[in-house]
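For this view, one protein chain was removed and the others were kept in their places.
Chain nomenclature is as follows: A and B, assigned in order of appearance, with residue numbering initiated at 1 for each chain independently.
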Amino acid sequence: NTASETKEETKLPKVASAPEVTNIIEPHKGLNQPPVPLKMERVGENEVNVEMTSQITDIEISKGNMYKAWTFNGEAPGPVVVVKEGDKINFTLKNMDPSIPHSMDFHAVHAAPSKDFIDVMPNESGTFTYPANKPGVFMYHCGTKPVLSHIANGMHGTIIVMPKDGYPNDGEIDREFVIVQNEWYKYNDLDDMTNGVPTNVVFSTKALKEGQLNTNGTASGLVDTPLIAKVGDRVRIYVNNVGPNEVSSFHVVGTIFDDVYIDGNPFNHMKGLQTVMLPASGGAVVEFTVTKEGNYPIVTHQFNHATKGAVAILKVTKD
Amino acid sequence: NTASETKEETKLPKVASAPEVTNIIEPHKGLNQPPVPLKMERVGENEVNVEMTSQITDIEISKGNMYKAWTFNGEAPGPVVVVKEGDKINFTLKNMDPSIPHSMDFHAVHAAPSKDFIDVMPNESGTFTYPANKPGVFMYHCGTKPVLSHIANGMHGTIIVMPKDGYPNDGEIDREFVIVQNEWYKYNDLDDMTNGVPTNVVFSTKALKEGQLNTNGTASGLVDTPLIAKVGDRVRIYVNNVGPNEVSSFHVVGTIFDDVYIDGNPFNHMKGLQTVMLPASGGAVVEFTVTKEGNYPIVTHQFNHATKGAVAILKVTKD
Partner (left out) sequence: NTASETKEETKLPKVASAPEVTNIIEPHKGLNQPPVPLKMERVGENEVNVEMTSQITDIEISKGNMYKAWTFNGEAPGPVVVVKEGDKINFTLKNMDPSIPHSMDFHAVHAAPSKDFIDVMPNESGTFTYPANKPGVFMYHCGTKPVLSHIANGMHGTIIVMPKDGYPNDGEIDREFVIVQNEWYKYNDLDDMTNGVPTNVVFSTKALKEGQLNTNGTASGLVDTPLIAKVGDRVRIYVNNVGPNEVSSFHVVGTIFDDVYIDGNPFNHMKGLQTVMLPASGGAVVEFTVTKEGNYPIVTHQFNHATKGAVAILKVTKD
């Protein structure tokens, strides 16, 4: 009986195979810029300086499958940015890409896109200032044309704007995680990105504090290295589906979301959800309790996507 | 004029053709286990025993297209399970499959998946206990790897946890139905399940009381045998999209949902919806009034899916 089961499982599509020929543009060949840490400095009660890079960095999407990603700060998704409701953001993009312009579109801010989200030329820097006056879990991404190529090649991430008055249950939260869902397509293949199905759909986690786990969007990263909680913990996840193309049906196996805030705004309160629907670019804050020790898989319940990598494990231990 | 209309309709894709060669695993060949009724017994004010089987049973998805389904209790989707908010569920899975382990993941309960949702070996039984302490319309499914194969081959269904204090309009409801949406793919073809589009998208209804209509997920079952209501009835549908892959845009032609409760939780109240968005695994309670006699089609308004079978008829008569 076990034999037939094993045979069946070997039919799993090989999602990890590296393409023989890739579409790497000439100036990116051989380029692998080491990740540059996000720079963030609070310069006033309601003002922060944020400096990020656009750069070309190899990401191992799955075992042996290297993707020469277009990234923010050498991560894909990029590092999480956390500010407070009411902050003015002074943002600098340092474009380390030798050949392609890049830009930054923060969904968290009010800005004139044609001025504040404009292209920064190769080897140049651009500085922009805008307010983040709505709380929530927002996507950011490169907005340079063709936008789909820039997002799908890795230029996406999450900015959290913490609500001025917090979330209703802030005092009861034992653990907080950020989880980002993104898709990967054939390397820099705009036709596949436009008309195909994703090669991989993946999760990553991003560190809210120094020393916390911080990963790229890979097919098994959060299965090989699980997130950790303790029995009885109330867990909060800031979740964001950065696409570029697919919606997400975000679900944690073995529990039910006690409280959900759509796009992370405290006003958009739902209770007792098994699964939260995330549009492309959509976010949420979800809170739940883990009552017994064991492993709790986290998935998009669009199971073709879970099969392609969108699974994380939350490991719950007794002490 | 009628001639050209007829010609046009013959172009409908043949979704009913049975595949010549199938992927039936050796121990399932020739196996067709008769449906075993769900066993359910209330053993205390807040405690129920539920016993289900996993078994291999032929389902006629569309005229002449037999699918040797992996099922719960010989139905696909499985039988609806109804408990009350606050119930402890003592659940037994009797695995009648001679060759493959199966398991049960109830979205309605708090449990440690790695212990409480574990595999039950062929020809064995497993018993698990967990609380159902949130009201709603939840998916259940087999969680054995590869999960997508187990769900897509038929191992899914709906568990309703009735809210302790009921729904706001319980006193005004004249008819209640359960409708489940699921997809079918090429037989046991994990590559098609992962990268293809569904061969059929279908609805089924499940009996809430003995003697009510109870069907499998088939391409025209609920068109050939409609649901029935009377003029002036306020109708409630417990709807659940069990996927495995697609989201649903659930809609009833000719009316508007007066009240919708997302995932069936009374807190998540919306009004006046034409269509309710269901993520993969998502549920809802929808209530509406039928004001005139006639046939009201029920569809997912993702019309490629309706074209593939996701249509039911609600027949409204005068007396």
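Here is the rule we use: a contact is a pair of C-beta atoms (placed from the backbone, for glycine too) under 8 Å apart; a residue touches a chain by one contact, two chains touch by 3 or more.
Being a predicted model, the structure only gives us computed values, none of them experimental.
Though it is not drawn, the left-out chain touches A, B in the full complex. Touch with the chain omitted from the figure is made, among A:Pro135, A:Gly217 or A:Gly294, by A:Pro135. Here the missing chain is touched by one residue of A:Val36, A:Val80, A:Met96 or A:Ala111, and it is A:Ala111.
Of the candidate positions A:Gly143, A:Gly157 or A:Pro226, contact with the hidden chain is made by A:Gly143. Residue-wise, the contact with the chain that is not shown comes from A:Met193, picked out of A:Val36, A:Met193 or A:Val286.
Contact between chain A and the unshown chain involves residues 25-27, 98-101, 105, 107-117, 121-122, 134-136, 138-139, 143, 145-149, 151-152, 190-191, 193-195, 243-247, 262-263, 265, 267-268, 277-283. One chain of the complex is left out; on chain B, the residues touching it are 1, 4-5, 7-9, 11-13, 197, 247-251, 253-256, 270-277, 289, 291-297, 300-308, 316.
Here is the rule we go by: only the chains that are shown with their structure count from here on.
Separating the CA-averaged centres of chain A and chain B is a span of 32 Å.
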